[in-house]
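Please read through the structure below; I'll follow up with questions.
For this view, one protein chain was removed and the others were kept in their places.
Letters A and B mark the chains in the order given here, with residues in each chain numbered from 1 onward.
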Amino acid sequence: MCGIVGLFLKNSALESSLGKHLSAMLSALSDRGPDSAGFAIYRNPAPRGSIKVTLFHPDPDFGWDRLMREMSEEIGTKVRGEARGSHLLLTAAMPVETARHWLAHHRPEVRIMGVGDCIELYKEKGNPKEVVRRFGLEELAGSHALGHTRMATESAVTTQHSHPFSTGLDLCLVHNGSLSNHNRMRRWLSRHGIEFQTDNDTEVAAGYFTHLLGEGATLKEALKSGISDLDGFYTFAIGTKDGFAVVRDPIACKPAVLAETDDWVAMASEYRAIAHLPGADQSRIWEPSPATVYSWQKH
Amino acid sequence: MIEVDVESLGVRALNERLHRLPRDTNERLWKITNPKGAHALAAGLDRPLSIEIEGHVGYYCGGMNKQAEITINGHAGPGLAENIMSGVVRVKGNASQSAAASGRGGLVVIGGDASSRCGISMKGVDIVVGGSVGHMSAFMAQAGHLVVCGNAGAHLGDSIYEAVIYVGGEVESLGSDCIEKPMTDEHRSKLEQLLASAGLRVQAARFRRFGSARQLYNFKVDHAAQY
Partner (left out) sequence: MPRSTKAKPTAPATAANPAGRREHASFPPVVIAEIQRAAREGIYDIRGLGAKRRLPSFDDLIFLGASISRYPLEGYREKCATNVTIGARFAKKPIELKIPITIAGMSFGSLSANAKEALGRAASEMGTSTTTGDGGMTQEERRASKILVYQVLPSRYGHDPDHMRSCEAIEVVVGQGAKPGGGGMLLGLKVTERVAGMRTLPVGIDQRSACRHPDWTGPDDLEIKIAELREVTDWEKPIYVKVGATRVKYDVALAVKAGADAVVVDGMQGGTGATQDVFIEHVGIPTLPAVRQAAEALQELDMHRKVQLIVSGGIRNGADVAKALALGADAVSIGTAALMALNCNAPLFLEDYAKLGTAPGYCHHCQTGRCPVGVTTQDPELEARLDPELAAHRVRNYLATMVLEAQTLARACGKSHLHNLEPEDLAALTIEAAAMAKVPLAGTDWIPGRGGA
């Protein structure tokens, strides 16, 4: 059980304060999600031919510099990184598969949190207010972001179990609720090539969407399929390179609030998280209907 | 008129202050500013106060209300006026799910739309919605009246007992044991009274009435599918 938030900026003048606003949104939901927090922020598109990879290792003295040097030397292209707390944002001038392969081979102990052109994904154990500070979220600029505060229901409180879960290139998922058929679903997806790190239900949903998207479904089609295939209670928010989507299960017990102005679209589990956004008082506020996909894209 | 900025005072301190007012208090008019989605605002009141809240509120605003008249100039989160015993709670904007849940008396007026489960488990409250209500509204509604000027979502009145529902617009679908019933003069007159108490200028003529078929009152195996 948790809090989820999403913020999509329609007015690029606000991009420099994206991190500041998301930070306040996450803090507002720390009561309903005190165990861990995470966010995915879309910013600084990688140069052509490069890929952005967010990496995590729990050891504060982990040899990131050495990792980058070795990778760069072996592949023969530029690799640079920006450390944030226990995570490193790697930008590597190589195809994504080359990067994945090298990391799996040479640094299997490092966790890949998110991969894409724009996405950066940071998440960790700890009270959301603390986590947000550790990653310096307030200073980050970007076009859109999703976030999550966690109260662990059925799986452990660890960094890996935190949300967002990355489902594919520039894709991520946050979830408020509790699925009820994820164990069998996990076994089926595993047989179809999806790898899981945890016993977490949200990771299964993320894997499910990855699988369908990999089979050629559009995001809307994948989310619609999910409404019938995934059983339980959920509000999902999915981040994409160009925007985000929101969907609720047919019973729709878990909360969800949407708000929109000319400058932004926001989504949250409680209005409290949206209340402080500029123009919130005059925004159009509504609730997403059950079993309906809502999405916003940059044009 | 006493004005309180609840963002600085805090919900707990404000509620305590309102609870502690003497029963014959003169301090009856209150204005609360900067609610910013706070929860349990003005919950558990038991005084004949008149409270205006300027902005949007979170969950359970006016929960378990007795006597007080609360007006929210904004939107309300889930569980608005849950288990209200008496008094009036009005929200100018929209209300989230489970508005007036298990309410036992009094009046709840929602100017805009109410979300799913409006009037769930209601036990005597009167609810008037200017807009539409979402799915599973009046679920297990035992007593009281639900008036919906707009449309009603799926499974309206599922498992309803003796509550009465009036809908002005379309009904997506009816729940178990909920059926349409004829509008008599008595019902029209009650409906007009409810609309008037909500301050809504709406014609009673187009409304339809819904209530219990009473087939589930004692279990019969032939109705097993309805469970």
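Note that a contact is a pair of C-beta atoms (placed from the backbone, for glycine too) under 8 Å apart; a residue touches a chain by one contact, two chains touch by 3 or more.
If you're wondering where the values come from, they're calculated on a predicted model, not measured in any experiment.
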Option touching the unshown chain, where B:Trp30, B:Tyr59, B:Tyr166 or B:Phe207 are the choices: B:Tyr59
Touch with the omitted chain, as defined above, among A:Ser23, A:Ser86, A:Ser143 or A:Asn176: A:Asn176
Contact with the hidden chain (one of B:Thr71, B:Ser102 or B:Ser132): B:Ser102
Residues in chain A touching the chain absent from view: 1-3, 31-35, 151-154, 176-178, 233, 253-255, 269
Footprint left on chain B by the chain that the document does not show: 11-12, 15-16, 19, 39-40, 43-44, 46, 58-60, 63-64, 66, 78-79, 82-83, 85, 98, 101-102, 104, 117, 120-121, 123-124, 139-140, 142-143, 159, 161-162, 216-219, 221, 224
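To be clear about the criterion, only the chains that are shown with their structure count from here on.
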Chain A to chain B touching residues, read off their complex: 252-253, 255, 257, 270-276, 281, 285-287, 289-290
Chain B to chain A touching residues, read off their complex: 36-39, 55-56, 58-59, 74-75, 77-78, 93-94, 96-97, 113, 115-116, 134-135
